[in-house]
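Removed: one protein chain of the complex. Kept in place: all other protein chains.
== subunit A ==
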Amino acid sequence: MNILAPVRRDRVIGELPQGFTKEAALHSRTSFHPKVVGMCQAQRTGTVGRFKISKIIVVGDLSVGKTCLINRFCKDTFDKNYKATIGVDFEMERFEILGVPFSLQLWDTAGQERFKCIASTYYRGAQAIIIVFDVNDVASLDHTRQWLADALKENDPSSVLLFLVGTKKDLSPAAQYILVEKDARKVAKEMQAEYWAVSSLTGENVREFFFRLAALTFEGSVLAELERSSARRIGDIVRIHGDERDLYLTEKRKRTKCCP
C-alpha cells in the first residue's frame, strides 16, 4: 500500500555535492562516507527499503529572506513582497539519495519577536538548523549567535548539523561582500557551521545549498542509524565510536563558547 510516486528527476542525488567553500565546510571529503554508500546499496537490494525523513529548521532575523530562500528552492518562485510568516511555514521536499528515498521537512519559522516564545515548539527534533542572515545587514549576522543558542536549547548540540547562510548576495557589491564573507566565516567557524552565500532573487547557489544540506543530513542520519544498530547488536554494551562521532569535526565541539 501507499506506493510513493517517483521522486522528481531533478531531486536525485548520486554524488556528494560539495560545500560553498572548502575552508568553511562541515567536512572536506569529496564523496559520501563509504559506510553510507555500502548501507544504501544493501538497502536498495535488500527487502527493507526504509524511507527516511529529516527535520530542518530555518531561523534568523525578520525579513532576511528565510521564506524566499525556501520558495526559490521548493517552488522556484521569487516574490520579495511575500507576506510575513505567522508562526511557521512548512514545506516537504522529497529527494532520492544513493537510490534511497529521503524527505526533508522544512520548518520556516517567523523572525518576529512576537513569535519567539513559541518557536521552541517547532525547534524540537531537528537534524539540521539553517541560520539565515542578510549579507547587507551586519546586525543580522550578529544576531545569528542568539538564534543558534535558542534553537540549540531544544536539540542535542552534538548531533545537529549547522548551516550559516547569507542571503541577498545579489544586492551586495563585490568589494563589500568580501568583507562580509570574512566576518561570516569567522562566525561559522565559531559555531562549527558550514557557510553559504546565496541569492534567492537570481537563484545563485540555492539549489547547490539545498542539495548539500540534503546530502549531509542524509549521510548523518544513516551513520547515526548504523551506530544505533551496531550498539544494539553488541547488546547491553554501548560502544561509542569516537571516530564517527567526530566525523564532521576537526576539533572537539565546544558549543557553549559561542552560545553563552
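Simple rule for what comes next: a residue touches a chain if its C-beta (ideal position, glycine included) is under 8 Å from a C-beta of that chain, and two chains touch if they have at least 3 such contacts; residues count from 1.
Going forward, contacts and distances are computed from a predicted model.
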One chain isn't displayed here; going by UniProt, is it "Protein DENND6A", "AAA+ ATPase domain-containing protein", "Urease accessory protein UreF" or "General transcription and DNA repair factor IIH subunit TFB2"? "Protein DENND6A"
Which of A:52, A:145, A:189 or A:207 touches the missing chain? It is A:52
Among A:28, A:41, A:77 or A:176, the residue in touch with the chain that has been omitted: A:77
Residue among A:94, A:189 or A:207 that touches the chain left out of view: A:94
Missing-chain contacts on subunit A, rising order, are 1-6, 8-9, 50-55, 71, 74-75, 77, 79, 82, 86-92, 94, 103, 105, 107, 110, 114-115, 117-118, 121-125, 221, 225
